[in-house]
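Excluded from the complex is one protein chain; the other protein chains are retained at their positions.
On to chain A.
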């Protein structure tokens, strides 16, 4: 490479770096159109189990408020709570249990009291046809089966621990998945004989997965709280979204996906 080319490359790099700095500062403050209409960008952090419900509600909100752009991040609630605590520019946080919401509220990062908008229970998911012949929770304690359970750090894993404790069983998982959807994927791929996921995930997976009810799961029902964040760049749109989730329409969408509604 000639000296001139090197110099050119260096200059371009400096310009790019300078450009990044400028635009990052500019876009962080979303434009708000005064108190009248929610507009700009709304960022919603939601538990992985809400992956199939919230996007529909987001589209509804966009249709109601032209100019509004709703964006979602779906992941394990604990990962999201950590990101919020580290200053992620989110407007709304919807958690799959109360304790991950508590991480956010105890840090003073929620605006007002979180509202419980849904509940979910665990169910055993097996690949279509149930090749290993799983019938109940006791099968998830069998060493010879390949079992996926959520990691204890995420809400579905915490609930799974409670369910196994309530049943007096020692679980024999082969992998502790980082969120509930990762566990579900292993079932869909047929790579595990069974996984403990939410009822709603079994519904969402359609024909690829069969669900088996677990009576003990009633001992560990997860309540889903939602909150507008104190540092929300777009508090108006955030409030509108929370309102929509708690409206009859939102509750119906959640019920259709298999959630229990309060």
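Here is the rule we go by: a contact is a pair of C-beta atoms (placed from the backbone, for glycine too) under 8 Å apart; a residue touches a chain by one contact, two chains touch by 3 or more; residues count from 1.
The rule is short, and it goes like this: contacts and distances are computed from a predicted model.
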Options "Succinate dehydrogenase membrane anchor subunit", "Anaerobic dimethyl sulfoxide reductase chain B", "Molybdenum transport system permease" or "Dihydroxyacetone kinase-like protein": UniProt name of the undisplayed chain: "Molybdenum transport system permease"
Identified contact with the non-displayed chain, of A:102, A:176, A:221 or A:244: A:176
Touching the absent chain when the full complex is considered, from A:41, A:60 or A:82: A:82
Residue of A:146, A:203 or A:251 touching the missing chain in the full complex: A:146
Positions on chain A contacted by the hidden chain, ascending: 6-7, 10-11, 13-14, 17, 76, 78-79, 81-82, 85, 146, 148, 151, 153-154, 173-178, 182, 186, 189-192
